[in-house]
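Only one structure is covered here, and it is reproduced in the block below.
Removed from the display is one protein chain of the complex; every other protein chain stays in position.
We just call them A, B and C in the order they show up, numbering each chain from 1.
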Amino acid sequence: MYVEQEERKDTKIEGVTIHETRIGNIEVTTVEVDQKGAEHIGKNPGSYRTIYSNAIKRQDTKSQEETAKVVTKQLLELMKKNKIPKDASGLIVGLGNRNVTPDALGPLVIDKVLVTNHLFVHEPQYVKEGYRRVATIIPGVMGLTGIETSDIIKGVIDKYQPGFLIAIDALASRSMERVNATIQLSDSGIHPGSGVGNNRKELSEKTLGVPVFAIGVPTVVDAVTITSDAIDYVLKHIGKEWKEKDRPSKSLTPAGLNFGDRSLSEDDLPPIEKREKIFGMIGALDEQEKRALMQEVLTPLGHNLMVTPKEIDGYIKDLAHLLAESLNAALHENVTIKNFSQYTR
Amino acid sequence: MYVEQEERKDTKIEGVTIHETRIGNIEVTTVEVDQKGAEHIGKNPGSYRTIYSNAIKRQDTKSQEETAKVVTKQLLELMKKNKIPKDASGLIVGLGNRNVTPDALGPLVIDKVLVTNHLFVHEPQYVKEGYRRVATIIPGVMGLTGIETSDIIKGVIDKYQPGFLIAIDALASRSMERVNATIQLSDSGIHPGSGVGNNRKELSEKTLGVPVFAIGVPTVVDAVTITSDAIDYVLKHIGKEWKEKDRPSKSLTPAGLNFGDRSLSEDDLPPIEKREKIFGMIGALDEQEKRALMQEVLTPLGHNLMVTPKEIDGYIKDLAHLLAESLNAALHENVTIKNFSQYTR
Amino acid sequence: MYVEQEERKDTKIEGVTIHETRIGNIEVTTVEVDQKGAEHIGKNPGSYRTIYSNAIKRQDTKSQEETAKVVTKQLLELMKKNKIPKDASGLIVGLGNRNVTPDALGPLVIDKVLVTNHLFVHEPQYVKEGYRRVATIIPGVMGLTGIETSDIIKGVIDKYQPGFLIAIDALASRSMERVNATIQLSDSGIHPGSGVGNNRKELSEKTLGVPVFAIGVPTVVDAVTITSDAIDYVLKHIGKEWKEKDRPSKSLTPAGLNFGDRSLSEDDLPPIEKREKIFGMIGALDEQEKRALMQEVLTPLGHNLMVTPKEIDGYIKDLAHLLAESLNAALHENVTIKNFSQYTR
Partner (left out) sequence: MYVEQEERKDTKIEGVTIHETRIGNIEVTTVEVDQKGAEHIGKNPGSYRTIYSNAIKRQDTKSQEETAKVVTKQLLELMKKNKIPKDASGLIVGLGNRNVTPDALGPLVIDKVLVTNHLFVHEPQYVKEGYRRVATIIPGVMGLTGIETSDIIKGVIDKYQPGFLIAIDALASRSMERVNATIQLSDSGIHPGSGVGNNRKELSEKTLGVPVFAIGVPTVVDAVTITSDAIDYVLKHIGKEWKEKDRPSKSLTPAGLNFGDRSLSEDDLPPIEKREKIFGMIGALDEQEKRALMQEVLTPLGHNLMVTPKEIDGYIKDLAHLLAESLNAALHENVTIKNFSQYTR
């Protein structure tokens, strides 16, 4: 499983443009990285779009439809930006292991998308205007096939010769909050998580010879991340309490009600000397050091579990449905955000 | 889905050698077809082995183990006959659609076989003597991938370069009796069922460049076959009754007990004039004509259903287990018919 | 598995009223049986409604929605006829074995219906107007639980005390044509199929003490029925050909085009002497005798297979969706045939 790419909202870096919008409860962050920016931040140049939505976790089907519309729009923009012609044929690749629920997202999306290529080839008389050629492949995972996933995909590309490729994968999250709550699109391919020591090879235009769009959803998180996030939340919580203690309004609020907005922000993080008071030397460590320490302790004990929410079976089904709707609408002119729910159930 | 190959036990044809053995309740029919024989009977030359066993239908796990042993032995013989070296790498292909239970046999076998190739490549220090390189692929079906299955397999072969290929598939049966009761092996590849008008291309040494072994199990049967078989059984039943009427023993047997052995043979089929009496002009038709008539009537009505036994979910699981055991034992020296059950659950 | 009840459209019997309507491609047959009629035909008195629709077999989701609307209407009528108050609490029972695909209809419907009883009990503040109390139970099958299904249901009724019960079950079909194409409703309960020798006890108002509505869908059929139906189709086909031979129009129709309407009717059945010519003494047997003979031959051979269409996995999912929509709309005022698809996916 790949690890999601780190976000860098906080910095003003040459060659990196960040843009944030909000549609209802859905947030979209767009990060454009040019060649120069790529060198600065150590990522491939390209367009990175993150859609943040609680619709899956809240099992709210109406809001899931709204999210699918936003994903469709972002996907269309990415394709346009990369000048994909409207009749270019697409290959959708469902990465992951269908027998491991949190890793089954890719295969389940493939089960639900519209496939048309065989009709174009064998029964062109039945293909209406407004559809493009789409084929799919579920390559499996190396532990089950014994073959590098990238080799299987290359083999299929050699025969099918698609105009572009869309790869869908479940990811390991860098934050508790984002698990099953963010959908990440990019046009820079999929890269093995360096932190995982995984040998699977890059899937990108460079290695495959066709434009590669990646759609990733973090569905698992490790114990180190959970702990690191939890420590941060405690620091911010106490920091906020201290700040608010001095605000007059606070004196009128009954205890326990100061969680009105139920959210904590970066600003709530207290200064380092206070952090040390609360969490000792651990509190003084920065994000990287804290994680490194925890990893050093938990991993040899076999306790750096990779975990997924208990309700994952339902989440994955809903995510597969949402992404299949978005893909159908982005790929075929005849399918739109108005009628996409008729093409998937 | 491919249609199983027709059996031709009844004939003495030049270039075709037939051999039958029985191990306990398991029957094995071996048909060797040379170039001359191939021309006569319109099949590819090669070795065809059919293992007949009731173990799956009777859900008898002990007898399933016995059957797995026989399948292992036949598979080993086929590989030896084709001079597959003991260190040749194999690619096991699980044909069929895993979302359609009677067609899911191939994918389910793949879920259960030993895969070793990635260990040879990435962790050779952990590979013990007595194992060969094995990789697998589940190519999907054209209706879901949009791509010819044979193209996907060719693409993978180009990258992985196996020494030989084993393809596993569920078949359409030519007889009610054989559904889930026969396992068919051959070294002549898999050929699209001509009767089905299916365009999928041949998988054979000729098209793929490596030796191809096929393992097929008939899991579905059509209404025409069921009806045709049922008419035959009625004819034989009445034929047998008539024959036995004249035997003195019969007069002492109470009615209804003449089914002692519960089996009917070709010899019980009455002569044509009697068949006509029982089944009119239909009774006088030969097998082919009877099927053709029925097909002509049922197909346009949409009533030539392709069906599978109600208990198929359990049968397919047991079949996948049985074949995975046989494959593991046939492919790796360290796995034998004595210990193969430890490698699959 | 229960066997569907025999239909008796052909007769004019005292105490039995038959009514047929058609909505688009959907046919509805209503049979009202009073006490006198019940004695004549050997069925319980009550209202029997059969909805015939090809929507499932044709995998046509739009037409499935139309069918769900018709089922909703019939269910509402049945409930009204039995004077079920709008606030009576309901218990939906999903009969069958979820591990056997063609028998999993009941459990899968339960997975998809709205359940409200626990909200009424524990969180009444969240229950809006327009919903009634609904609970569900999946009792399992005796082979897996070891307990009579009717005993489990009685035990639950004793505790939950519902106002009425709706039982959903997959059935064995009496005709090839009706498999996965008819939905049968009645207010006379579910009765063990006498032909199957099954000891499961009746589920009815008499045995359970509350009104019992049954919803059944034939999903399997046996080899005897397939053969018997196929013989009938052949007879009708030849009968029709003979009739049309004499019609002037026929002479102008190219061969093979006389199947224009692709349907055969009872009227196409030729007279008995012609039937004998075609199918010999078998052709002269009536339906019952033909089946009895076939059963006598096939059953001892173990060849009276109970089968289901190859595509059953998809059919059962669609049927469960359709019935869940209908049940939600029939049970809750707030759910209607206009919005029922929002409550099930």
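Please note the rule applied: a residue touches a chain if its C-beta (ideal position, glycine included) is under 8 Å from a C-beta of that chain, and two chains touch if they have at least 3 such contacts.
In this text, all values refer to a predicted model and were calculated from it rather than measured experimentally.
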item: Contact with the hidden chain (one of A:17, A:99 or A:342); value: A:99
item: From C:115, C:272 or C:292, residue that would touch the chain that is not displayed; value: C:115
item: Which residue of A:95, A:294 or A:322 touches the chain not shown here; value: A:294
item: From A:177, A:202 or A:244, residue that would touch the chain that is not displayed; value: A:177
item: Residue touching the undisplayed chain, where the options are A:26, A:157, A:220 or A:337; value: A:220
item: Absent-chain interface as seen on chain B, which is shown; value: 61, 321, 342, 345
item: For chain A, the residues touching the chain missing from this view; value: 57, 99-103, 176-177, 179, 220-221, 223-224, 226-227, 229-231, 233-234, 237, 259, 262-264, 276-283, 293-294, 296-298, 300-303, 305-314
item: In chain C, positions touching the absent partner; value: 99, 110-111, 115-119, 122, 133-138, 140, 142-147, 151-152, 154-160, 199
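The working rule: only the chains that are shown with their structure count from here on.
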item: Chain pair with the most C-beta contacts; value: B-C
item: Approximate Å spacing (C-alpha centroids) for the pair chain A, chain C; value: 46
item: Whole-Å separation of chain centres (CA-atom averages), chain B against chain C; value: 35
item: Per-residue multi-chain contacts in chain B, two or more chains; value: 99
